[in-house]
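Take a look at the following structure, please.
All protein chains but one are shown at their positions in the complex.
Our next item is subunit A:
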Amino acid sequence: MIDVQGLKKRFGNNEVLKGISTSIKKGEVIAVIGPSGSGKSTFLRCLNLLETHDEGSILLEGKDINEMELHLRKKIGMVFQHFNLFPHLTVLENVTFAPQQVLKTSRNEAETVALDLLKTVGLSDKANSYPSNLSGGQKQRVAIARALAMKPEVMLFDEPTSALDPEMVKEVLQVMKNLVKLGMTMVIVTHEMGFAKEVADRVLFMDDGKLVEDQEPAIFFENPSTDRAKAFLEKVL
């Protein structure tokens, strides 16, 4: 579904991605892990053009993503570390905004879909609240519902639980697990090793802008093949 070839990205003189190649199949769940500054988030952001890459190519269903900006973003949903809900809109308006403005869905239909999504993330009762009245975990669940309202084919998660209090991590991970069960294609940058091990089909381990390992989680966590991965896992597990 997504093919990445020789992806390079520089910020000024600092090369943060040094040639990443991988592919993501439909329905696959990919966990991207690695130390901070390894380029995980940049890699993810390149996939929906929040960053433009300098070299290499990204193909979505065979088409170069550089030539399909708005169309691409309709197909790819993204969830951010800091939620980025629209604070001046209610929860319901947050979820219906893009379908109405971008897909030109009628208000009624958008609200029906939104209420349904809010139900699946367990927040039906918060539809008319403003984001400032929600806990971190609730905000992130709304953000997931907001992305899903666009009916994306791929969901990108950029450290979705890193800004949460520990007791709220579980509720967000639970929502993500439900998505996995529904067969959603997902790319998740995360520090939740247990979660990665449990739900991912593949683990991409990145370090210093390179893709160091691309492995099934069982093998990666039990028996990593590189020293870098071993050293990293020793620190975090």
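Criterion: a residue touches a chain if its C-beta (ideal position, glycine included) is under 8 Å from a C-beta of that chain, and two chains touch if they have at least 3 such contacts; residues count from 1.
In this text, contacts and distances are computed from a predicted model.
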{"item": "Which of \"Protocatechuate 3,4-dioxygenase subunit beta\", \"Heme exporter protein B\", \"Amino acid ABC transporter permease\" or \"NAD(P)/FAD-dependent oxidoreductase\" matches, in UniProt, the chain that is not displayed", "value": "\"Amino acid ABC transporter permease\""}
{"item": "Of A:V4, A:V32 or A:M150, the residue in touch with the unshown chain", "value": "A:M150"}
{"item": "Contact residue for the chain not shown (choose from A:N48, A:T105 or A:Q138)", "value": "A:N48"}
{"item": "Among A:N66, A:Q101 or A:T226, the residue in touch with the chain that has been omitted", "value": "A:Q101"}
{"item": "Candidates A:S57, A:N84 or A:T120 - the one touching the absent chain", "value": "A:N84"}
{"item": "On subunit A, residues whose C-beta touches the chain left out of the figure", "value": "48, 50, 70-74, 76-78, 80, 82, 84-89, 97-98, 101-102, 130-132, 143, 146-147, 150"}
